[in-house]
Each structure stands twice: as C-alpha cells, then as structure tokens.
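Missing here: one protein chain of the complex. Every other protein chain is in place.
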Amino acid sequence: MSNGIYGIEIAWLDAVIRLHIIVGLMTVVVMGLIYVERKILARFQQRLGPTRTGPAGLLQSVADGLKLVGKEDLRPRNADPWTFELAPYMVFIPVFLGFVIVPFAFGMQVRILELGLIYFVATSSLGIIGWVMAGWGSDNRYAMIGGMRAAAQGISYELPLVLSLISVAMVSESYNLNDIVLSQSTYPNLLWQPLVLVIFIIAGLAELNRTPFDIPVGESEVVGGPFVEYSGIRWSFFFLAEYAALFIMGLIFAAVFMGGWAWPLGEELGRGWQILLVTIKTSLFIFLVFWIRASVPRLRIDQLMSFSWKILLPLAFLQVLINGAVLVYEAPLWILTITGMLGIVVLVRLIERAVRPQPVTNESTVSIGNESVS
Amino acid sequence: MVVESTPGFETQDLLINVGPQHPSTHGVFRMVLEVDGEIVKDLVPHIGYLHRGAEKLCENNDFRQGVGYMDRTEYLASHNAELSYVMAVEALAELEVPERAQWIRMILCELNRLSSHFMFLGAFGVDVGVFGTPFIYAWREREAIIDLFEEISGDRMMYAYFRAGGLAWEVPGNFEERVREVLVSTRQGMKDFDNLLTRNEIFLARTKNVGIISAEDAVELGMSGPTLRASGVSLDIRKAEPYMYYDQIDFDVPVGTNGDVFDRYLVRLKEMEQSVHIIEQCLARLDDGPIMPERMPRMLRLPEDQEIYVRTEAPRGEYGIYLVSKGGNKPWRLKVRSACLSNLQALKKMSVGQYVADAIIILGSIDIVLSEVDR
Partner (left out) sequence: MRGIVKSLATTMSTFIRGPVTRGYPSKHRELPERDRAFPLLLWDKDIDEPFCTGCHACERACPVECMTVLMKDNPSHESQDGNSKRRKIVDEFWIDYGRCMRCNICVEVCNFEAIAMNNTWSGHETSVYDRSDLVMDLPQLMAQSKSDEIQEWVAD
C-alpha cells in the first residue's frame, strides 16, 4: 500500500504523532498556566506569589510536579478500588480528547471534524462521570457531596454552553471550527452575538468549576470536594485536567468568538503571527477567569441551579430563535448585535432582581425590628 | 422534606463532621452536621479543644502576671481583654487611673477593635468563597495596626501592656502621628472591602436572609456585640454603661434590622467607621501627664472579701470579668464571661434548615475566637 507504513495508514499515524505533540505541549502549557495563575492571583491580592524556586519562582510548577510524583499514592481502606483509581483518567482523557479539534493556527490541528463544536461539547461533558466516580469512590462524605454537586452543576450548565455554541454556529453556518474561524476574517462573531458571549463565559466558568461556580470543590465548605482523598500522581491528574480544560476553553473562546487566527489581520498571515494572535486571545480569556476568581464569592448550589435554568437557558433559547429568524429571512446581521445588547441588559436586570431580598418564609425566625435594651 | 420511600429502599440523613481541622472553622471548632441532601437538619457543636484553664492559672498569679494570661484568652483583641481585667482589679483596689493612660487605652482598644474586625472581614470573605483576596486585604490593614502595637508594647499579639493602675510604659514619641498614619490606611482598607463585597450581587445572594436570628432569640441566648446588634437590639456597653471616657465621646451604634448574615457583616463594617471616629476624638483629647497613679504599691493587694463583675465592649461582644478577692495579691476566683461562647449558642438556631454552605458562613458571621470560647 502506498499510503501506509507497516500497514498503518498515514492518516492515522499523522494523527497519533500530532496528538503526542499536543500531549507534550499541554503538559508544559499547564505547568506554565499554574505558575501564571499563582503569580496573577498573587498580584491581584497584593502578594508576591511564588518567589523561591528558581528565578522569580519560575520553577514552582516543576517543583510541585516532582513533589506530587514523589508522593505516596494513598487509597482509603473503604474506598471502592476501581472507581477510585479510574476516576482521574475519566476526568483527564475527555479533556485531552477535546484537543483533537482545536485550531491553533491554519492547518495546525489534529483533525478537522465537520461536527467539531458538537464533538467538543460531547467530550467535555464526559468529564463529569469522572467527578462523580471520584466523589462516590473515595468513601468520604465531603467527596460525595462534592461529586453530587459536580454532577448537578455539570448537567445544568452543559445546556447553556451548547446553546451558546449552537447559536454562534448558526451565524457562521458551520460546526466545523476551521470554517467558523475562516468565516470571521472580517468581523468576529462577538460582534453579532454579545449576549451569547456572556452566556458562554458564565457557562464556561461553571463547566470549568471556577469561581464563582467552584461549588463542587468549594475550599471553605467541602474542602476540595471529590479530590479530598486523592494524593500524589492521581491528584495531579485532576489538576492537569483542570488547567487543560481551562486552556481548551480559552482556545474555543478565541476560535469561536474572537475569530481565532483569522481576525483582525486576515487569514493570509504567517504561521508565527497566527499563533501569536491565538495566544493573545486565549490569554485574554484565561486572564479574565483568574481575575474573576480573585474577585467574587461562590454561589450556593440552589442559586447556581436556578440561575442556569431560569435565567441563562431561556435567554440562550431566545437568542437561538432570534438567530433563526434573522438568518431565515436574511435580515441584516446588525439586528443581532442590537438584540444581543438588549439581551445583556435583560440579563443584568434579571440578576439584580434575583438578589433582591425575598420575603422571609421561615416563620419562627421573623425579625421583630427595633427593640432597645439597655 | 418527607421522602416517600418505596419498600426496601430507605433514605438516610448524612452526618458530616466539620472540624476541628477544616479550613473554615476558625480554629479548632468542631460541628457535626446532619444533612438531608444539601439541607442542614441538625447541628451539634463541640468545643473545648483549646481549653487551657486560663482562669484557674490566673488564681495562682498576681495581678501583673494575670494580664499576660488575659491576652491569650482573646488573641485577636488582646487589649480589650486586658482592659476588662485591669478594670476589675482597679475597681477593687480603688485605683485612680491617670487621664492620659485612659485616653491611650481607649485608642488602643479601638485600634484593636479595628484589627479584629478586619480579621473578621477577611475570614468571612474567604468563607463566602472569594479566593483569598479579602484575607490579604484584611491582613494588609491589620499588619499596619499590629506594627503600631509592636512599636508601642513590643509584641504583635500578646501585648501585656495594660497594668492595674495604668500602662506598663510610655508610648513612643511619635505615637500620634503613627496612629493618624494607620487611620489613613485603615480607611483605604475599609473602602476596599466596601467595594469588594458590600454590593456584589453574589455576596448579597449568599448572605441576605441567611442565618436569621430574631431580636428576642438573640437576647434570650445571651448574645452580645455586633452579632446581637445586627438583630436590631441596640445594646453597646460603651453607650449603655460608659466606662473610661466613652461618655465624653460622640459616636453612633450601628444596628441591623434583619438579623441575617449580611447585617452582621454590615454592622461590623459600620462599626469600624465609628471606631476611626472615636480614635480621632481621643487623639484630640490626648494630653501629657503621668501614665501610672502617683502612689502605686510595689505589690498590689486587694481588700478582703470583695467581688466584682466588670464588663466591657470587646470586638466580639461583652467581655466580662468576675473577680473574687479574699485579700492578698492574687484573685481568689476569676471567671471570664466570653462573648463568643454565648454567641455560639445561636449557631444551631441559625443554621438548621439552611444549606450546608450557609452553615459555614453563619459560623463565620458569628466571628468566634476559639481561645475565648474554651479559655
């Protein structure tokens, strides 16, 4: 066979090599991200961050990694061995599968899939199973609560995320990430879909279990949630997955909303420029995530759910409907900009209405107002 | 919630043990939560992990030595704790404290209230879930105040600076400037907190109407301090039974209306503004003069068969000292009335029926110091 080596098709070999490169690259990127997050968070909090390992603490992630690898891999006696030990992989593998479709630059991806966006959503939601397995298998009550929270949260935020991506795909008229990027070479999608952008960022934060949606791992409540019992290399898998997911979400954000490597300088750029553009756009998203993490408190599980089902989801549906109408009747696209902006206003109003104090329901604790004792 | 169970299938409430080593139990407090899903159905607090017998130790120590132990009962507001103790001794020994010493004491106590409330804001912010930021803001300001305390008394937490009769030694020459400097940074810190939390929608959603305790319940449970005032009871010992020169000072007592977690937060933030106001007035009144009474005996002895209860408004509430003297240079019996212990009684009442995450911030909003609870 002309297109094969040792009976393996070139296409497969090519994909395997690309995937390997990505896995290698990812580990480095994740280490960098961990360092950058610590430094940036420190700066937001007027701290110094890591300073002691290497110049300006640059080797902190390496030191952390070495420590984690060297640590004993503990398993609680009553833990369910299979569930407990498989859970990290179940979290880790889906995240890495996502990298198959991510366009780093023109022609730089593992595969161009026709249903790329759907594929991304499908793989990323698989990770939830790993979380639940970790929570269930650790035989720890914090972990179990965390796992259940993760499941609830993952399922509810999957929908707004999917809908937001779908509505972008409608405007770009493709699910193929490469085509989506190419279609934005003059105007990025965020111009037509501002509301969807906001929904995507919110749902993305929830998907990544980042503040204000870090409920499953809530440090001050369930002390790390499903990861409570993990140590050493298994724990580092969770960590790796978390940051890899952050990175991939940033890349998707760059590709879907910011025009990836194509906007604003057109698609005929050199590869170096393209990569730089994508890096900048991705960093923007990641910086935003860090910034939000340093600034806002955590929501409660019921508030999280009602926010998703009562506010985000209807708005996302509405946007899809409007998109459909505008595209079918071939109305000018700026209508979408206006409706999107209006949508953001509605979102803000709804959030503000939601936090307005509700009447007290529990009658045994009704306040009796001012009473002066002295 | 009543769950209709299918035969052979039972649901069971989950017991969760929180503490004594948990990021948000503020020391070594332990509570056992009985939860149904995410709802707390019952809560059993366990205390005593930090019991050191400070009261008993004081019975074997004279009145100068006792001050050091008082520091350790309330390590976040040591000046306030010392104050109650020395005031009790002074009242029994009928010592007249010089004016300058009183003003300095007032300044230090209010500064300590500021630093303690900063500590609350920081820890509370982290409980609500901001990743560390409030904590560093709080420590930034607390650091400034504690640096000042170190310049005055030599220590950062265990000041041992108040003595029965007055102060251990003079404040440094640049005291007034330094206090003013600290107040400037304190104002900045308060502003940062106000901007960071007070109007944040997520913070509001988390804290409003959570952990409500009514004024009646609060009074009945013996609560005091900001935790009581948040429920709408305007009881501040500085106003109700003025000690030192609080009657000559103009300040307000912030009072909440709802008695929820948010009110407890806001009352403290407002109280800090008042503290700054008080300190400024005290600075204006500060005069030269002695810091110890003219005729101080080398070894202070109390008259026989006397007892006294002195209470002051510490940052966490009423900090009382009950002292019985049977003569000699040591107390015969000393009892500390701890505000935290009484405030903690309300924990169960506030938490039952709320979410697990709420139970954590309710505990945070009571602002306990375990060393004061257990002594």
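Chains here go by letter, A and B, matching the order in which they are written, and residues are numbered from 1 within each.
What we mean here is this: a residue touches a chain if its C-beta (ideal position, glycine included) is under 8 Å from a C-beta of that chain, and two chains touch if they have at least 3 such contacts.
Remember, predicted model here, so these are calculated numbers, not experimental data.
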item: Contacts of the hidden chain among displayed chains; value: A, B
item: Among A:27, A:51 or A:125, the residue in touch with the chain that has been omitted; value: A:51
item: Candidate in contact with the missing chain, chosen from B:17, B:65, B:257 or B:345; value: B:65
item: Interface residues of subunit A (partner: the chain not displayed); value: 42-48, 51-52, 291-292, 294-296, 347-348, 351-352
item: Residues of subunit B in contact with the chain not shown; value: 61, 64-65, 67-69, 72, 133, 136-137, 140, 143, 147, 150-155, 158, 160, 168-170, 172, 192, 195-204
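Convention: only the chains that are shown with their structure count from here on.
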item: Length of the line joining the C-alpha centres of subunit A and subunit B, rounded to whole Å; value: 41
item: Sites on subunit B touched by subunit A in the complex; value: 14-17, 22-24, 35, 38, 125-133, 135-137, 140, 196-197, 200-206, 208-209, 212-217, 219, 231-235, 239-240, 255, 257-259, 349, 353, 355-358, 360
item: For the subunit A and subunit B complex, residues of the former touching the latter; value: 41, 44-47, 141-142, 144-145, 211-212, 214-215, 218-223, 293-303, 351-352, 354-355, 357-358, 360, 362, 365-374
